[in-house]
Structures are given as structure tokens and as C-alpha cells.
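Okay, handing you the structure first.
The complex appears here without one of its protein chains, the remainder shown in place.
The block that comes next holds chain A.
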């Protein structure tokens, strides 16, 4: 990443308020409040926070799964705040920003073989480049470590780590500029988590793709991200270069999050005694 590049994503004073539907009685929830950040080409930006901090809502607005209440959100200069009108726009948006969820099992079509899942995405986004969608899909699966013996399998025949590789392959099939990774390694065993983090590093080096990496695990964030923003109750409370923030956290909330990560010599602390 270099700061002379134009940012791919610019969020300015982003706000999301969930209001009670007609007939329901609850106070509006301010999920995201005055959030601003930029994502540059070829960088990994982590959004860190506890559940309910609004980190996933930011990502969902980015891919159009939620509307924007207030503020501006642009991808390559084009606003995403107003929502899409046409299918062709929706497709172009999807092509620019792809989303990988925590649980690949619930986001893959269980009745399709994995090569067909990937080929469908290749065909939809027309990224085959002189070959057939199926051949392109096979190449992508190879590149995420799923060789020929996996191609005709169904999602339920794969392990959690293998399924997450399929989800990553499907994101790559759109040839996106940005991949949102929403707690994408949180549910995996330590040994599998290490493999997937290494794979993500390889993909980024090879394809110059940017990641928006959403996580509550600071050790993982330290391993993969270049910069990070810390969210608490919808607001950004800290941001900067990951290694600098984690080496010397200044903000009290960041300090508390860091202090809660188990490591050598660590002891659990009750929350009222944490400096939140």
C-alpha cells in the first residue's frame, strides 16, 4: 500500500440507525455512528470490536445488504449510499466487493458440486478470460489448495476449513478489488486457521486484492492486517497502523481488548476490573 494511491473505498461520517417497524415498540438503535475510513489498494484493514459494536453492519452496508442512513460511502468514486436500481449495477457492485462469511456451510448451495458453485460465479461475472467457466473454476479451486479430487464434491462432504476455501474461491471468481472477510477464520481449529491465514496472505500478494477483515481476535488481526480501526458501540474509538497500536495501545478500550487476549503468563480478569 502507498498513500499516493487513490483509495478504493471511502466512508465518511457513516451512520446506520435501525428503527422499529410499524406496530413494534422499541427505541431506534444507532448501530453505526459517524464512522469514517479509507481502504487503499493492496492493503488489509481490520475492523475490530465486540459483538454489537457495529463492525458487521459497516460491511453489510458496503455490499448493499443494509441501506445507509446517513453519511457517504463510495467504492471507486461511486456512491453506495442510495442503493441499487438495476440488476446490472447490483452485479457490478458484487464484482467489486465480495463477501466471505463466518459459516461457509450456510452460504454455499448444498445441492451443487463445488466446481459448479465456482463456475456459476465465474459465468455471472464473466471472468473466464478466454477459457470456459468450468476450466476457470478448476484453476481457482487449485489456487486455494483444492485439487482435482475435490472438484466434484458437495459442500457437506468437506471439512470446515475446506468449505472456507470454497467460499474464498467463490469470492475470487468475481475477480474483486475488495474481499470482506467477516470473522472468516473465527470458527476454525487453530491448525486450520493458520492454513487459511497463510492462504489469504498468498492470495493478497499474488492478486493485489484488498481485504476488509472483521474480527474480534487481536492475535489474528496482528498477523494479517496492515491497519486497523477499533469500534465500540457504533463509534470508531481508535485507528492506525496495526503493529503500532498493538505494540503500544493508548486508548483505554483498545487496551482492555488487548489485555483480554489469552497468552503466556495471562490470567483472566473480571470486566468491572478491566479498564473499560
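Some notes on this structure:
Simple rule for what comes next: a residue touches a chain if its C-beta (ideal position, glycine included) is under 8 Å from a C-beta of that chain, and two chains touch if they have at least 3 such contacts; residues count from 1.
Note that in this section contacts and distances are computed from a predicted model.
Set against the options "NADH-quinone oxidoreductase subunit D", "Carbon-monoxide dehydrogenase large subunit", "Acyl carrier protein" or "ABC transporter ATP-binding protein", the UniProt name belonging to the omitted chain is "ABC transporter ATP-binding protein". For the chain left out of this panel, the touching residue among A:24, A:88 or A:190 is A:190. Among the residues A:82, A:149 or A:267, only A:267 touches the chain that is left out of the figure.
Residues of chain A that touch the chain left out of view are 50-51, 160, 189-191, 193-195, 197-198, 201, 216-220, 222-223, 243, 246, 256-264, 266-272, 274, 276.
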